[in-house]
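Of the protein chains in this complex, all but one are displayed in their positions.
Entry: subunit A
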Amino acid sequence: MATYLEFIQQNEERDGVRFSWNVWPSSRLEATRMVVPLACLLTPLKERLDLPPVQYEPVLCSRQTCKAVLNPLCQVDYRAKLWACNFCFQRNQFPPAYAGISEINQPAELMPQFSTIEYIVQRGSPTPLIFLYVVDTCLEEEDLQALKESLQMSLSLLPPEALVGLITFGRMVQVHELSCEGISKSYVFRGTKDLTAKQIQDMLGLTRPVVPVQQGRPLQPQEQPPISSRFLQPIHKIDMNLTDLLGELQRDPWPVTQGKRPLRSTGVALSIAVGLLEGTFPNTGARIMLFTGGPPTQGPGMVVGDELKTPIRSWHDIEKDNARFMKKATKHYEILANRTAANGHCIDIYACALDQTGLLEMKCCANLTGGHMVMGDSFNTSLFKQTFQRVFSKDFNGEFRMAFGATLEVKTSRELKISGAIGPCVSLNAKGPCVSENELGIGGTCQWKICSLDPSSTLAIYFEVVNQHNAPIPQGGRGAAQFVTQYQHSSTQRRIRVTTIARNWADAQSQLQHIEAAFDQEAAAVLMARLGVYRAESEEGPDVLRWLDRQLIRLCQKFGQYNKDDPNSFRLSDSFSLYPQFMFHLRRSPFLQVFNNSPDESSYYRHHFARQDLTQSLIMIQPILYSYSFSGPPEPVLLDSSSILADRILLMDTFFQIVIYLGETIAQWQKAGYQDMPEYENFKHLLQAPLDDAQEILQTRFPMPRYINTEHGGSQARFLLSKVNPSQTHNNLYAWGQESGSPILTDDVSLQVFMDHLKKLAVSSAS
């Protein structure tokens, strides 16, 4: 364990956990003075090639309030066949099956390398996965056709036992019965009326009717097929039917007059989908996949009226409190999302339209249930098609990269308490001794439900050190946390993944260096960013920025080395050096800045930011910029306007966009067609290199990024120009005309100015 960097990396590899602090301040007071909270990013289902699941039940601590899982940190008395819980110190008998254990014959969960272990448990009968397509039919013919094809294609990707259902909507909502011969049958609902789950189930005939007792006719309930079977059928049975049905889908037939939006009943459609699953398959893994091509324009959850002359709400409208449908719609979708989450189902939103589609209002559906959110311009784009296809991608075991109905429980040793979590989850409101009163994110609980997750889903979990200053922890004492994730694997198995970690305590007064050295600035940046974004959802943007700034200044004051009131003397140690820069870019990021973004886009960005793992999150905060030139192999360069040079090709990855930018000269060369001349084959290779790299990123990322190929002066270059640090602008004329990059026309502060101010403020004795 050479450096903390390696330690951190190793830990992440093994456990999918990144802590902001890897040595923990041992008292509450000290911990609060650290500015960045003790927290971690947890990727519960991080893919582990080297982790074969064990086929038995975990052993639990017998204390009712604890129930921690046996783990390598537990003290074991092999002779007495006892083990002591490392969280509550309860001594537990091993179960009979463990009679044969000894130091040399240890079960896997006691081996140190299995700090993360996965159990496969047999509970109840396995229920097939459920996919319920909710399809908007108010689309352009071309779009609808593309969507239909995608859907038909997806049928072949689904596991054959999976149950599928189809709901289409436009002005009306149709729930299609899938097992009909001779006549296709659907239940139709008005798109303007909100229905309770009970009503929906009644109307769909899902509640078993009170069978009238016919005289002389004994009741034979057995002969009735499961009531839900009409709407959700195993794919292998109705493959053809459904394919035909999808093929026959027509655009919404109701006329749309000039100057109107089509009437789209997204709110009701979702409500029905939720109600349908709620009534038939509660607490089984199910995906509601909503495909929508525009904003909901009627009924509950409507986001905009059908008059085209009234544009859909913008941030400006929202600030002016001028978005008349927003609150109501948001509420509608929130209620739906919570119901869905309570049932363990998830909602995916695939929104493809040039205008906004109401993601702002609907975001909670995906956010709270762990569903996907995909935003595109059209269903007839590779962005959508490939993204959608990737939903059904399989891992190296040939299993779907999706899991359902997970609950994450966090257990901590006594010095720690849990403040909350931020991620695609909802609280299960499980109070316990380790739940803190101070909430950060979704708090007040030690259990969360994550209705759907994939190997990259990452939660931020925030802790609070509760150990009092006057009760020092003995030297060498370690704090521990255990993450227990129970979920339904895509193979329909129930599995439990247990991760147990421990970190050293340190006295922040005497051993601040240790703590400082064990700071994980990347994790800290992401954790702080999540907090900031979480706040931004409910607070005014400037407030959040101010809060971030203050935190940053306080951190610098705490960990910087400087002389009072001498900005030039300010220094930060290596483990903190990048942090301000992250904060700089975070401040400029679309997660906190709404300028130039529609509310939908902001929601989309924030949605992904709140669920991606650390690496991806960092890319989102501070995009990566690679430079390709004849002067050497591709290299990462500063995300700075000075990196934009004429003889370079730049490749920027912002997570959401991949931008390839040809410098001025390169672009001219390309126009001149040099790449086609055999003597300039190296130029051709140069041009090709970023394309190949981009392709690689595109292949792996979900959702698929927008791919932008542009050049100096191109309109799309704005994607790059808006991201780079504006070190050269029209304001600092000294750089004007020099060969040091390309000026950005902006009034935004550059990193340098930012840092100058930061130093000034950090060293100021006034603050």
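Criterion: a contact is a pair of C-beta atoms (placed from the backbone, for glycine too) under 8 Å apart; a residue touches a chain by one contact, two chains touch by 3 or more; residues count from 1.
The rule we apply is simple: contacts and distances are computed from a predicted model.
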{"item": "\"SEC24 homolog C, COPII coat complex component\", \"Sesquipedalian\", \"Prefoldin subunit 6\" or \"Transmembrane channel-like protein\" - which is the UniProt name of the missing chain", "value": "\"SEC24 homolog C, COPII coat complex component\""}
{"item": "Omitted-chain contact residue, chosen from A:49, A:183 or A:240", "value": "A:183"}
{"item": "Full-complex contact with the absent chain, from A:193, A:331 or A:390", "value": "A:193"}
{"item": "Candidate in contact with the missing chain, chosen from A:61, A:135 or A:204", "value": "A:204"}
{"item": "Residue of A:253, A:542, A:633 or A:673 touching the missing chain in the full complex", "value": "A:253"}
{"item": "Missing-partner contacts on subunit A, residue numbers", "value": "172, 174, 180, 182-190, 193, 195, 199, 202-205, 209, 211-212, 214, 248, 253-255"}
